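Here the complex is missing one protein chain, while the rest keep their positions.
For reference, chains read A and B in written order, and residue numbers begin at 1 within each chain.
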Amino acid sequence: MSLELLLIIAFGGAIVTYLLGKISCRIREGFAVLISLSLVVMIACLYGENGTESIYFHFLGLPLIMRTNMLSWFFAMAVSALGALSVIFSLNYMKNRERTDFYYLMLLMVNASMLGIIFSGDLISFFIFWEMMSWSTFLLISYNRGPAVAAGLKYIIMSIIGSMAMLVGVLSLYATYETLNMATLAELIGSASSGYLLFLLIIFSIAFAIKNALMPLHTWLPAAYAEAPTPFNGVLSGMLTRMGMYGFLLIMYVIVGATRALNLGSGLFKFHYILAWLGAITIVIPTFIAILQDDAKKLLAWSAVGQGGYMIVGIAVGTNLGLSGGIFHTLNHAIYIVLLFMCVGAIQYRTGGERDLNSLGGFIKKMPFTFIGTLLGISGLVGIPLTNGFVSKWLIYKTLILEGYPFLAFAALIGTWGCILYCYKFIHHIFLGQLPGKYQNVQKAPFSMLLPMIILSFAILFFGILPGIPLKIIDTIGTSFGFKSMNVTIWGIASETGTLNTINIFAAVLIVSIIAWLMLKIGPKAVSVAQEDTYAAGAAIPKDKYHYTVDFYNPLYRMITPYLKDFIDAFYMKFAHWIQSLCNGTRRVYTGYVGNYVMYIVLFLALLIFIRLKWSL
Amino acid sequence: MVFSQVIHFLQNHIYYIGAFGLIFIGLLIILVKHNLIKVIIGLSILETGVNLFLIAVGYISNGTAPIFSNPSVETQRMVDPVPQALVLTAIVIGVAVLALALSLAIRLYQHYGILDLRQIREQKW
Partner (left out) sequence: MDDAGLFSGGPNPILLVVVPLGFAFALPLIGFVSKKILKYIPVGVFMFNLVVALRLLPLVLKQPILVEIGGFSPPFCINLVAGPVGILFSALIALAGLLVAVYTLVYIKEGPEEKYHILYLLLLTAATGVVLTGDIFNLFVFFEILCISSYTLVAYVGNRAGIESSVKYLIQGAVGSSLLLIGIGLLYGLFGTLNMADLARQIVSVGSSSAFIPMAFMITGLGIEAAIFPLNSWLPDAHSSAPSSVSAILSGIAIEVGLYAVVRILFTLFGLSSFFLFFVFLGVLTLLIGEMCAFSQNNIKRMLAYSSIGQIGLILFAFAIATAYAVTGGLFQMISHTLGKGLLFLAAGYMIVRSGSMEISSLKGMGKRMPLTALAFTIGAFSLVGLPPFIGFPSKFLIIRSALAEEALIFNILIGLILLGTVIEGAYFFRVVQVIYFQKENEHQKRHEAPVAALIPMFLFMIAIVAIGIYPKLVTGILDSAASELLDRVDYIRSVIQ
């Protein structure tokens, strides 16, 4: 199975899907699902292929190379699987909307270009696919119109800034080493000076930090997540944002190499140490901003920024345990955030696009599967044992404590506390409490939405109980970076410094739940009372007064709100306005009076002669 | 004798001085006058100055026409014919530009009712 064919199918499939849409919606949707599923199968078949490089094209005299290894297989698998689930989820969600052809084209295009990024064996094709991903994402983010337009613009401007930085990095490597093949670069770069490596890492980090929404370059993300079409949120939050993670891994551990990358800078100002601290800041602040959100998608968006911080902390610390934690967390986070976005999507689909937490509530009985999905999703997000999030967070905590980073560990811990708060708020506001009257007739989510949710829910438990399966692969990635292999078993990690064994946890949870069940069984039966069965001063309280979910965590709000304004975003906006007025001022050079214009001409001539006389060039 | 030197200089360079004088005057008019017709006159003067300059480049004082039909004329005394050819072309081009400019001025006046370039500033920024 050649990678070229894979990419041709991915890109060609996107275009064919678009063309089929002109014939019939059903054929188009069937084909889209077929393409995305066949990509999953094809990538799964690539398992274990390592180090095969193939030149598939020449671009400006540079060979474009595709290659496979464990790292790319891992990411490609996640991308294609989540992409396929998102396509399936879209089937119902996007029905009867305008420009669905365009939507599917761009969705598949984004997936295809992500696969292109992942399989690129040289930096120029990496950059090309990166850019294609950026602009197709831009078109999809703007798809919803209204506020989405501003969100899309913000995204693409930051994205261009990032890719311009990357272009400088790529071209400077090209100018220095005359090649852009990653494997060759990795060998050649050993002789580079530390200063140059630091420059490279910083310039690439700008691009990847923007994509991964690392503070202080995160400002595009909340708006973009909130305004993108919800099924696309899955792709956007799950993998697209994490292309930044992939980039960090690539530049730090593949190209520069672990030994050099972890020794740049001195003392407290080591590159990876600063990166870890940025990650820690990214954990704390966005998590608490997430608590403040009343918009379900914005809440998840800020949560995704915060979780991204964990991944960065994990890989920046630079031990095998931390690296595994970071990479595994990328996968885990992708699974549950996609699930949560799908749950929001299902709610939106049934309520006509409502995503304001304060006007939802009580959906537990109406949409039980969605509730279970959300419950599992937030369990993973918080990191409750036996869910996948627990394992990766455990790995990251363990690393931070073992390596002696108490402050980082504390930051991670605070992040988890905040995470619990907003997760509870999220599930409570949507599913618990009072069902608003207008939603009395809400139906269950349709099967095409439930199916991906069920699959993802299983994945959360599966990876939570049997973390050894992905960890084995991640361990191979770690060893390929030159780290020591971990002792991975199917249940977790066995090591002298602390064992992770999910079977013990599983047994403990089982025993506790049996005891709880027995106690409930033995104790007296609770009386079932209707929710409205309460009276104030002898009068029944009107139904709509029951909705007590507004102003959750009010005391906490009052304490933290002043500190949690997105002042970085405000600063950027101010800067943008300043640029705008600068531009506006600049164009006044063109006064409209032709006498001035002729004067410019004469002055230019005089300037040429003046320069000549002055410097006698 | 400074005076005779000056005279000598002037004699040799009078065409250049005249040409650049005209060019300077033309540019000055274009720069400081606001009336479109005056600016066009300035352009015309500029054009003339340039043409005079081209002629001056090829001119030899007391030279003759560069025609070979008369064998008695020695070739050294002939003025250079190339600049004259250039000037002929340049004059033709200049006339075309002038005609176009004037016709545009008429149309501009029909639209605006004025010829003051300071006030004809709808196209700017």
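To be clear about the criterion, a residue touches a chain if its C-beta (ideal position, glycine included) is under 8 Å from a C-beta of that chain, and two chains touch if they have at least 3 such contacts.
Since this is a predicted model, take the numbers as computed values, not measurements.
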item: Which of A:26, A:95, A:365 or A:587 contacts the chain that the document leaves out; value: A:587
item: Options A:167, A:264 or A:493, residue touching the unrepresented chain; value: A:167
item: Subunit B, residues in touch with the chain not shown (by the definition above); value: 23, 26-27, 30, 36, 39, 43, 46-47, 49-50, 53-54, 57-58, 80, 82-83, 86, 89-90, 93, 96-97, 100-101, 104-105, 107-108, 111-112, 120, 122-125
item: Touch list for subunit A against the chain that is not drawn; value: 58-61, 127-128, 131-132, 134-135, 138-139, 142-143, 145-146, 148-149, 152-153, 156-157, 160-161, 164-165, 167-168, 171-172, 174-175, 579-580, 582-584, 586-587, 589-590, 594, 596-598, 600-601, 603-605, 608-609, 611-612, 616-617
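Convention: only the chains that are shown with their structure count from here on.
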item: Inter-centroid spacing, subunit B versus subunit A (mean Cα positions, whole Å); value: 69
item: Contacting residues of subunit B [partner subunit A, same complex]; value: 27, 30-34, 39, 117-118, 121-125
item: Interfacial residue positions of subunit A with respect to subunit B in the complex; value: 587-588, 590-595, 598-599, 602
